[in-house]
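Data block below; observations after.
For this depiction, one protein chain was excluded, whereas all remaining protein chains were kept in their positions.
All chains are identified by letter, namely A and B, in their written order; residue positions are counted from 1 within each chain.
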Amino acid sequence: MEFIIGHYNYWVVIFLMMVGLYTVISRGNLVKKIIGLNIFQVSVFFLYISMGTVEGGAAPIIAEGVKVYSNPLPHVLILTAIVVGVATTALALALVVRIKETYGTIEEDEIHNLDHSL
Amino acid sequence: MSAETLLLTILLLPLAGAAGIIITRRNPDVREGVTLLCSAMIAVLVVILANRFMDGETFALTLTEPVPGIAIGFKIEALGMLFALIAGILWLVTSIYAIGYMRGHNEQNQTRFFAAFAVSIAATMGIAFSANLFTLFLFYELLTLSTYPLVTHAGTPEAKQGGRVYLGILLGTSIALFLLGILVTWSLTGRVDFEAGGILSGHIDPAWAGLLYALFLFGIGKAAVMPFHRWLPAAMVAPTPVSALLHAVAVVKAGVFTILKVTIYIFGSDFILSNDVTGGLIWMAAATILLASMVAMTKDNLKARLAYSTVSQLSYIVLGAMLASKAGLIGASMHIAMHAFAKITLFFAAGAIFVAWHKKKVSELNGLGRAMPVTFTAFFIGTLSIIGLPPFGGMWSKWYLALGAVETTQLLLLAVLMISSLLNIIYLLPIPIRAFFSKPESGEHYTEIREAPKSILLAMIITSTACIVLFFYPDPFYRLASLAVGGY
Partner (left out) sequence: MGNHISLLLVIVPLIAAPLVAVLPRGRLPWATSFVVSIVCAVFAGMQLWSVLQGGVISYELGGWAPPWGIEYRIDAVNAFVALIVAVIAALTLPYALLSVEQEIPEEKIPTFYSALLLCLTGLLGITQTGDIFNVFVFLEISSLSSYALISLGRSRQAFTSSYQYLIMGTIGATFYLIGVGLLYSQTGTLNMQDMANILPTVLHLNTVITGFTFIMVGIALKLALFPLHLWLPNAYTYAPTVVTVFLAATATKVAVYVMLRILFTIFPQTFTIATPADELFIVAGMAGVIIASVYAIYQKNIKRLLAYSSVAQIGYMALGIGFASTTGLMAALIHLFNHALMKGALFMAIGAIIYRIDSCRLDQIHGLGRAMPWTFGAIIIGGLSLVGVPGTAGFISKWYLVTAALEQSAWIPVAVILIGSLLAVVYVGKLIEALYFKPVTDNGKVVTEAPLMLLVPTWGLALANLYFGLDTDLTVGVAEQAAAILGGMKP
């Protein structure tokens, strides 16, 4: 029981990760896939940030009377990862726009049919 | 000229010739001139090199070493000299023949034909002078690839199908088995050089040596040991000069030559004899001799019959190699020469018949001897030499092969050789007899003589005379053959 509650942050991460991956795999709608991908990535952000937390630690800003700080490095790392994630999403959405323009649909199975009915 | 330069010239000249042939493609006369000049020079150079070699001059030359222990290098030794001598001389004869044939027959793409032919000769010379298995393998594959356009020359669906079988079997066996054999040899001994006495002895468990030998035996698909013989009949769709030189001499002899090299210089005859490496495998060769002869009897297409006869004759050489006794090896080496001259004569004749009368089948030849006396006389001489009767060169190699079988007390193999000679008589001799003595089929009248073009006749006369001369004067080949097994 303590194992479950004590690691609740990891359970959240795992849950989100699975939700994200499942969405990517199961949805045929290209935009929904991107949403799934985002959820998947966000779960990883949580993983890093919760990893960096030190029990009882404050935000890593030097202030009087504070001795324990959280580890700032994962925050910095994940900032980079967020930027990468945003870029990926933007590119993916741009691609979906072009797919919609050329195919007239963003449903995977319909696109598949269009390509193979030629 | 030093021997090194001589050898490099022999290797590079055909390639230069191929380039020259392509450059002069607009003018067929000049182009054929290039072919003739090149082949004549090669023939002369090979003879000079052979003389120097017999005077005791020898050397080794390493060009590059891509992998430690694996070099591209050349060396003159007796067996390779013998092979190069045959291929070099017969290229000249075949060139004379090919020009007549290709023109008499108005073939397409003659430039590609002569260029690929020259490259094939370069590859053959490379095989003959290889100093190690790796170099040999390199040229072996080059030979396969450069003969492919020759096999598919006609461009018909039949030719393409033949080409596929040809490439499939030769590349397939060489990559899957031959290369594996080389790799295993290398991983066991750390090198793949050809050395007198062999390099494997002491590095391999004799129980496994048979398996390794089998990798070589079947991997060298050019030797056409059954069941990997199908490519040879398939290759018969090629124009006759190709069948004559490449599929009676260069390509197939490259195969058996390689087997001899592997036997003598990689395994070593002592090692084979003392450990009975080839005990079981030798029956594959024996079976090929008999089965191929029987198949030959059923073939009505003249070239197909000759092809199966070649399959059978090749296994004589393989058998001699696997006997691994002195006489066996000498017989095998000499048979490379003797069979080459005899078989090329037969193919020349088959081509002549095709050019002059457009006949391909044995059953159509009745009475044709009256119209083509020279051709069928040559054919008759070739036949007798293949059968191994005196006074023809073929007798000597069979003699030594039989001696080898006696030497190793393999009397059953002796019986195989004898039966096979009988089969030779049955499937070859009826052809000239039919031509000379049978009545022409209804509707055909052979009243006047109509032979093939002169250059074809000339080539045939040269090779058939050689069959007789070699009976009285087999000395150069005998000396080279006994030098090759000299370490014994």
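Going forward, contacts are C-beta pairs under 8 Å (C-beta built on N, C-alpha and C of every residue); 3 or more make two chains touch, one makes a residue touch a chain.
Since we're looking at a predicted model, the values are computed, not measured.
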Determine which one of B:21, B:46 or B:70 touches the chain that has been left out. B:70
Had the left-out chain been drawn, it would touch chain B at residues 63-64, 66-67, 70, 72, 134, 137-138, 141-142, 145, 152, 155, 160, 163-164, 167-168, 171-172, 175-176, 179-180, 183-184, 186-187
Where the missing chain touches chain A, by residue: 21, 24, 30, 33, 37, 40-41, 44, 47-48, 51, 73-74, 77, 80-81, 84, 87-88, 91-92, 95-96, 98-99, 102-103, 111, 115
